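A protein chain is absent from this complex, but the other protein chains hold their places.
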């Protein structure tokens, strides 16, 4: 995607004429629409829209947009956000001991496939320091002990704040975040769960899958909410398995699923393609 | 999809303001847009759009639409088609001896999943008369012999014309149609090819796949053009296979692929979700 | 599979030399082994084997096999079953109102893909009588009312017994069978559940999937046990879905999954390719 763009995300009650109002507004300011996606949830009467406008030629910018756009937004009672193409999001990665998701994200970042800044990677274990160092990224090691969980989390949050982080990726970070932490980053914490949710909620999903004798395993990437493993699902993928697969085989096959599913969710988030409503995602891909 | 709708398909050179012009026009006549999809092909500078409008409340109908819409279409040099929801397309099915695709289409038709009229099924063999009779549909048997191909085809075309057929499904009809026949139904003849095109063009694709030792087989549904197996692809699907699979196993597994892929293509065609350009399809699903 | 074969299924505690003992026995009686699959569950120390022997040239038959084989089986404490190729299994189908699985099974049976005898189809509703009649198969209508469930089930069991049924397919039969019924047909009742088990146990799984906002739906075929939706899984398949899919779309897409998954499980059962242990299946396909 070579062109610099503005991405406008809209969410309001459904009504006639919204698309015309939005696209008419863009046209009025000479914007070239590269993509326009919309969705109506007939059950809840909600309207969702994503418009991507080429910056070149568009007679609005981050300073002038809100004033011009305000009346349209007001008329329809819209909640909206706009992202400007030359802004690069700041992504922190939290890890424990497993390297596959972290290595994958770092590789995509190094090759330019994933366009973010990574101010730091933070582990509650020190095992993954090396690949982070090798990538020239700061690594923080903040261990968690039974008594120090609240304290550790306070430090994590301070680091995130100091680094002005836009969103957080839990790349197999095996800690549950406090509700107040989650509340600070609504729809901005992305987790990878190593099962096809809602099957096998909680710990050791591959062992659970093995014990149940499923013929397919999966991985699920979702936004974190204060309900464990219940947040809105962004991406999922599955893979066939059989009776010859041991738990270790499921874990190995699962790693290949997990890293691709997590990378997909991160890419969608970075490209501002996700809207959330009713604990579900609308993904405009 | 319970609501009666009009579907407007548009195809023109890309320009600023098209979406606003189209959606503004709909809004002007109080139309409620249920879906609006658009696509720009940056390589060829082409613009494609599909708009689905609720009939209820829309102040245009099949008699008044063209006059109102004409100026907009003209301004942008659009090629366009509009389909009105209460029109049911007339679909003829051509078959040879294999029943799986035919049976599947008839089942979807009987249960109301596939909303078409089927004026007749025509076979160059008589084997499939029975399920067609049982469905209460007219069956024509028009055999092809080396000397009678042109003559048979003329009869087929006469029957299609007499029945005012909108589109034709080749449900494993093992005959190649003459270019003049194909030209009469541009983007209106749907074929199922029993391979993942462009691999294994031509006859006996499963034998070819077996001989090549592929680990995956596929099926492809495409519009028929006068280039054998080269028409625009509408839908494809694949399935893993292994060294234990004989040619007969590939044929059996392939049948499950073929009928679903063909049914998908037919559904997309019936719902007016396919545009064609540069021998490729844009599928707004 | 043109050749007539005997299929020997074996289940015992793991020990050295079992495979040699079994294949040596077959060789001693001039049997040609077409397929030999075995599996060892290291966790439970269990050994599973399936051997398929060409009948032609094999110097044992259904009358003489047990006496010859007995000592081998005894030495290793085997549980075993043998199926002779010229026996055709008798399959009853139980249905309610949904036709897709029934129609699919009947089509596979008519074309010879599924090699069974179908003594009858039984519905607790009368809706599906017509396709069964058309196939020349007996249809029983035994409605269930709140007060008559036990009585109806007794009649169903009497019919199954009278027809000497080998196994039962619940092709979207929306009734829960009594434990005593299930106990009479261990590993011989095949159900199709319209979700990726263990996700969405119980009724209305597509509504549950829609409400949860999953990006993939599935279907699961399993043997029925007296734990609802908890029996050993035989086959599963999944399909991607998105935010545009309504519950109705999930149901429609699910039908295509369900019938293929159920047909796969039925084929595996008919070919004697399934062993069960620890509530899990070993599928030798």
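Letters A, B and C mark the chains as written, and numbering starts fresh at 1 in each.
The rule is short, and it goes like this: contacts are C-beta pairs under 8 Å (C-beta built on N, C-alpha and C of every residue); 3 or more make two chains touch, one makes a residue touch a chain.
Here the structure is a predicted model, which means the values were calculated and not measured.
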Of A:56, A:87 or A:113, the residue in touch with the unshown chain: A:113
Interface residues of subunit B toward the undisplayed chain are 39, 42, 196-200, 212-216, 218, 232-238, 242-244, 246, 278-283
Touching the absent chain: which residues on subunit A qualify? 1, 99-100, 103, 107, 111, 113, 134, 248, 252, 255-256, 260, 263
Spell out the interface residues on subunit C facing the chain that's missing from view. 16-17, 19-21, 23-24, 26-27, 30-38, 40, 57, 240
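Note that in this section only the chains that are shown with their structure count from here on.
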For the copies subunit A and subunit B, the interface residues, called same if over half of the numbers are used by both and different if under half, are same
Centre distance in Å when subunit A and subunit B are each reduced to the mean of their C-alpha atoms: 37
Using mean CA coordinates as chain centres, what's the subunit A-subunit C distance in Å? 42
For subunit B, residues that touch 2 or more chains besides their own: none
